Structure formats: structure tokens, C-alpha cells
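One chain of protein is taken out of this complex; the other chains stay put.
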Amino acid sequence: MFSVTVRDHLMVAHSFRGEVFGPAQRLHGATFIVDASFRRPELDADNLVVDIGRAAQQLGDVLGEFNYRNLDDEPAFAGINTSTEALARIIADRLAERIGAGEFGPGADGLTGITVTLHESHIAWASYERTL
Amino acid sequence: MFSVTVRDHLMVAHSFRGEVFGPAQRLHGATFIVDASFRRPELDADNLVVDIGRAAQQLGDVLGEFNYRNLDDEPAFAGINTSTEALARIIADRLAERIGAGEFGPGADGLTGITVTLHESHIAWASYERTL
Amino acid sequence: MFSVTVRDHLMVAHSFRGEVFGPAQRLHGATFIVDASFRRPELDADNLVVDIGRAAQQLGDVLGEFNYRNLDDEPAFAGINTSTEALARIIADRLAERIGAGEFGPGADGLTGITVTLHESHIAWASYERTL
Amino acid sequence: MFSVTVRDHLMVAHSFRGEVFGPAQRLHGATFIVDASFRRPELDADNLVVDIGRAAQQLGDVLGEFNYRNLDDEPAFAGINTSTEALARIIADRLAERIGAGEFGPGADGLTGITVTLHESHIAWASYERTL
Amino acid sequence: MFSVTVRDHLMVAHSFRGEVFGPAQRLHGATFIVDASFRRPELDADNLVVDIGRAAQQLGDVLGEFNYRNLDDEPAFAGINTSTEALARIIADRLAERIGAGEFGPGADGLTGITVTLHESHIAWASYERTL
Partner (left out) sequence: MFSVTVRDHLMVAHSFRGEVFGPAQRLHGATFIVDASFRRPELDADNLVVDIGRAAQQLGDVLGEFNYRNLDDEPAFAGINTSTEALARIIADRLAERIGAGEFGPGADGLTGITVTLHESHIAWASYERTL
């Protein structure tokens, strides 16, 4: 199995609801370093998993929808805790939709899975892994 | 599949028995940077894999049993080589016991796996992965 | 010249005023990975720059005053842009005050300088360096 | 499942054929930071996955065949794009051959898989994972 | 003293002349992770060292002149060894020229120094520091 990963980042404000979050129930923020990995069992005709420039552009576009925002004000996140693990899934699902819609190019048909990892600090990170 | 990882560290002395270890048969030491990952297929009601503060506390407690010690003098390790890979398993198993004993809280019932990675330097690390 | 550095982190929301900030004029947030370095020309009687446990505790206390907060709501920051470089200075100055007040212990008399670096992402960071 | 990983690096020139590569069709180069992971379900009699010194030596030998070279001039790569993902497979396959030939020592019989990851920059990397 | 640093990267081929270079006399290549630091004693009216977006853009433009190229073929480098330390100076000098030409904006008048660091691998890097 092959994979290619591209890294970008996201700077957002948000707050959490629930006693388990302690002081993180207050409005605060995070830089998320975001690693998006694309998997497939065999390489395409160019010997690639995915056009890495296009993958980086698509990841940037997905992150651009959230970047420099307060997630508490975004209708898409109304009523949910935007935990690191939940954001990892949202980003992975949006990348999967774009692959399905052909935005990664025809060679991306061979992709079989995605993993998205969000690093919230140097001592904590979360991932979501799915098939395509 | 979701995962959350927390990082901590451990500073110990130890020595190895066996020709394969060369100069590491002498008493020496290591800083192990320890990454503990917790996995589950679905998030809990708070949209979490695990209460990250509690996970960090539990990892710190497990490492605290070994930290600033000479592992050669610990009865728990009598007669075994405390290699990086063997320590990864010991730490993973102790975390699993604590999850089973309810020390990660009721939400941790949904956890299905753990991976523990110990970095012994910038050029070498070892992992142990298990189910719960 | 000797130095010792300890690392911690901070998760805050804030916004900026001024066209130069573009989309960062919106309320957003950041994880700042914070490195505090302490300098002195000669070591103390214990062969140390500073008691590292005490330095880590003091840095954590300074960061605790801002952590999990919206800096826009903090009276201390009213009317100023809490840029990464400005925060580096604020943290360095608060550490310097605590050294002056004896909170780093008597051995800390020999410290002659501090540098504080805040990493706002994997591709951008800022520092402030001062004497004591 | 246990794993041990060793890191080394490789500095090569190469060029790509295909419009998808854009400016990378020109002769350019890369430092690849190479992580080779070795897996097995149970440790050997010394409590090891693999003799780490021997693994590092073998990885260095495999990389030494390419290091400080222009891959476009190497007969082994004639007619193929030496993409990061393709190089990950080539290195993994060569390590597998050496394990099969006994060059990792008798204890290496228990190895069941390899993953090789090549980091081409701080924002992009690729992996190939295979069984033994 | 304040500083702000931005990171980007560069992928080039080159070769060296001189026995001291050993196998690096052959045509090979490198990824250089490039950190450009800008210094000034006091912040500007926006509480900044430099407009970080503009600094990142300018660094990208300077690196774009070399990226995905064989430095042996560039007239600018004819007859010189493009060692990591020499490239650090070339990049720093080009950034200084652009600051002098007003391309970093009017606020950049207050900048007093630059340091450029090029990481050629995880175990080697070089810097050049200059005043403005």
C-alpha cells in the first residue's frame, strides 16, 4: 500500500460545551497543523499516488473555508463540539467529496483511503481514517 | 477510525544482556519521548475519543512509576531486557489495565485499541499496538 | 554564555485591527508553542543555569493567565494588537518580573537575559530577547 | 504488533517526465529523510524486533547505492519516474531482499512487514508498506 | 530585540568542486528547508516586526528563482560552490535588496538584521546572519 501526505495549517477560535472540557469551555483558539494522507494499492501511470500539487491545493481550499474564523459562528458546526477528532473527520469527509467530484483529477480514481491528522500542540494530536 | 495521541517523556538508566547489544551492555540511559494513541470507531457523546486531560494524566502516572529510575533495579523488570520495543508494550499494557479499571472515565468504554511509541533518539523509535 | 530553555504551550482566541492583517482581522485563534530561554555567563553552585522544574512551573503560571481565553476580552491587552511578537515580549517581561521578585529562587540572581519564542505554526514563529 | 524504525537520509538529483510534474520536469534534486520500519507480532529471544544497529547499517547500505547521484543516469531507474512514492517502494523491496538473504541476522526471520517513508520536505512525504 | 521567522523550501540539483566534498562532487541534489528571520529593536505601529504574509511572499519569490533547477547551470553561480552556507548568504542578500527596494512595505524601514538558515537534512544546517 502506498500513501502520500501533505501538510498545511488552520487558525481558528472555538469553545466547547460539556464539563469534561474544563477551561476549554471558554472561547479560546488553536493552530491545527493538518496532515492529509491519500492511499492506494498501486501507483498511477505517472508513478504517483496523487498529483501532490493538486492535493495541496485541495487541502488548502478545504481549510480556507474555516481559516481565521470563530467556529462557534459557523452554521455547519451549530450544536456540535468542534473537537480535534471531530474536525479531522469533517476535513477528511470534505476531501473525500472533492475526490468523488473529480477535483483531484482522473488519476485520483485509484485512491482507496484518506487519513487526516490534526496536531493541536506539540503534545497532542488526533486522526480520522476512512475508506473512499 | 478515530485516534487521539498524547505525548510525555521518561528518563531512565538501564543495561542490556546479550552480545547483540554491543556497548549498550554497559549501564547507560535514555530519554524516551512517549506517544500514547487511543483508538475507537465512533466518538462519544461529547464528540471525543477520550478525555484528553485524563489520558495525559494517566500516561503521566504510568510513566511516573519508572521515571528517574535505574530499570535494572526494578523488580518488575528482573531478568528481561528493557528494550525500547519491550517498554512500549509494558506501557501499553498498563494503560489498558487502567482503562479496564475505569480510570479513564465511563466514556472510555468505547476505546478499542492503543498504540504506544517510544522515541529513543531523533533517528530511532519503536511501537507496540494492541486491541482492548 | 550558558542558556536553558523550557517549552510549554498556550491556546487563545484573538483578532487584529489594521488592514495589514487581512482575514486575521476576524476573530480566530492560535496554539502558541512557547520556548523560554534563560541565560547567564557562569553556572551556579549546583552547575545549573536555573532550577529547570521551577522555570517550567513559572512559565506555566505565566501562560496560565492567558490560556483558554479570548485575548480581545482581557483588560491587559485593551487597544493593542496581540501579535506573536508582542506576546513574546509580554511573556518575557512577566518572566523577568518574577525573576526580580525572587520566584525562581536565590540561584536565579545570576541570570542576565531571557529570550521567548512563540511558534504560531510549523512555518512561522517570533522571538523577543531582553536583558535582566 | 511491534515495530522498530530507523531514520537516515539521501541526497539525489532527478527529473520527471509528464505534464503533471510542471517545473519538476526540469533537473532538480531532493533530500529524502528516510524512515524504515520493521514489524513483527512477537519479540525475539533478546526482546527485540530487530538488531537496530544492523538495521541502520543495512538501510545505510541500500541508500548508499543512490546517495549523491543523479537518478536519471542510473540504469535501474531508466524509463521510470523516481517519484517519492516509487522510491519508497524500491527501498522497501531492497530491504526485503536483504532480510530474505539473511543480512539482518537469524533473529530477523520473525519479521512480517516493512514500511518505508520518505520525507521530501517539511510539508510532504510518501510511504510504501509491504509484507515479508 | 524582536524577530519574526518564516519557513519555506527549495529543491535543487548541484555538484561541488574540490576534494573535500568527496562523493558530493557528483551531480546530486537537496531539499533545503529555509528559515528567514527578520530583526528590529522596536515593533511598528501595528505591533509587528514585518507583515508576515508579505515576508512569506518575498521569501517564496526569492526561492522561486532557484527552485526545481540545476544550480550548476545558473549563470549567477558560475564558478562558485553552492554550499549550504553560501546559499544562505545569497538568499539573505537578495532579501536585503528587496527590503532596500521597498518590497516589504514602508513598515520594513525599521528592520535592522536578517538571518537565513538552510536545513539540508535532519542532521545538518547552516546560517548566515547580516545587518541591514
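Annotations for the structure displayed:
So that you can tell them apart, the chains are marked A, B, C, D and E in the order they are listed, and the count of residues begins at 1 in each.
By definition in this document, a residue touches a chain if its C-beta (ideal position, glycine included) is under 8 Å from a C-beta of that chain, and two chains touch if they have at least 3 such contacts.
Just so we're clear, the structure is a prediction, and the values are computed from it rather than from any experiment.
Taking the whole complex into account, chain C touches the unshown chain at residues 1-8, 43, 46-49, 51-53, 56, 105, 107.
Interface residues of chain B with the unshown chain, by the touch rule above, are 7, 9, 11-14, 23-24, 26-33, 67-70, 120-123. In the full complex, chain E touches the hidden chain at residues 16, 18, 20-22, 80-86, 88-89, 122-130.
In the analysis below, only the chains that are shown with their structure count from here on.
Steps from chain A to chain E, minimised over paths through touching chains, total 2. When every chain is reduced to the mean of its CA atoms, the largest separation from chain D belongs to C. By residue number, over half of the touching pairs seen at B-D are also found at A-B, the match among A-B, D-E or A-C. The two copies, chain B and chain E, are related by a rotation of 180°, based on C-alpha atoms and rounded to the nearest 5.
Each of the following residues of chain E touches two or more other chains: 7, 122-123.
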